Each structure stands twice: as C-alpha cells, then as structure tokens.
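Note that this complex is displayed minus one protein chain, with the remaining chains in position.
Coming up: chain A.
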Amino acid sequence: MFAARALRSSTPVLRRAQQTRLQSTLQGAQDNAFNRERQAVKDHAAATSDLWRKLSIYVVIPSLLIAGVNAYRLWTEHWEHKSHEPPLEERVEYPYMNIRTKNFPWGDGDKTLFWNPKVNHHKQDE
C-alpha cells in the first residue's frame, strides 16, 4: 500500500514500469468455452489461410494467364474476321434495331452511351 503510493508520486520512468507490470498480469484470455472456441477459429484460420495463399498464387495466376492468352487469341481472330466483312452501311437494319422514341439527353441525341462508329451504325445518318 505504502509502496504503491510512493511509486505513484515518483518519476515517470518508474510509473511506466509499474503500469506495464500491471497490464501484463491482465494478458491472456480466460480459459472458458467462449475463448476456447475463439482460439480454435483462429488456429483453424492459420491452416486455411495458407491453403488460400497457395491457391491465390499457384492456381489464380496460371488460370488468369491461360484465360488472358485465350481471350487475346480470340480477340485478334475476331477483328481479323471483321476486317473482311462488308461495310456497316450494307448491314440490314431490322425494324427492331436502333429504336428511338425521343432524343437521348447527351451528344447529338441519337448515339447510345457506349456508341462506337466502328461497329455501330444507324441508317438515318446516311
């Protein structure tokens, strides 16, 4: 009791040392069902996170590469094929295509948001 009062009024260094000791006695969870389950979840996560780390590196990266190469191959093939097609103006515009009931609030009022003149065409422009 007297020692504690002496410490409280002593230098900051001593005070800190005393507080550290007090806090350290509070560390470590109590041994009960709740904390045991919590610890089990944490221990389980250690094993599973290693599995997901391996999957992220050894499965994800190769699959992304394969899918990327495949997409690139089909992409170039597609545009190569497209370059030999007749011009857009000769494409049939069926009645259900380019439906307009009123102007779009942007641009010239006729082009959709992702309009690309290289692949999209509206007969009324001619």
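Observations on the structure shown:
Keep this in mind: a contact is a pair of C-beta atoms (placed from the backbone, for glycine too) under 8 Å apart; a residue touches a chain by one contact, two chains touch by 3 or more; residues count from 1.
Heads up, the rule we're going with is that contacts and distances are computed from a predicted model.
The listed options are "Agamous-like MADS-box protein AGL28", "glyoxylate reductase (NADP(+))", "Cytochrome c oxidase subunit 3" or "DNA polymerase delta subunit 3", and the UniProt record of the chain not shown names that protein "Cytochrome c oxidase subunit 3". Residue-level contact of chain A with the missing chain is found at 38, 41-42, 45-46, 48-49, 52-53, 55-56, 59-60, 63-64, 67-68, 70-71, 74-75, 78, 91-100, 102, 105, 112-116, 118-120.
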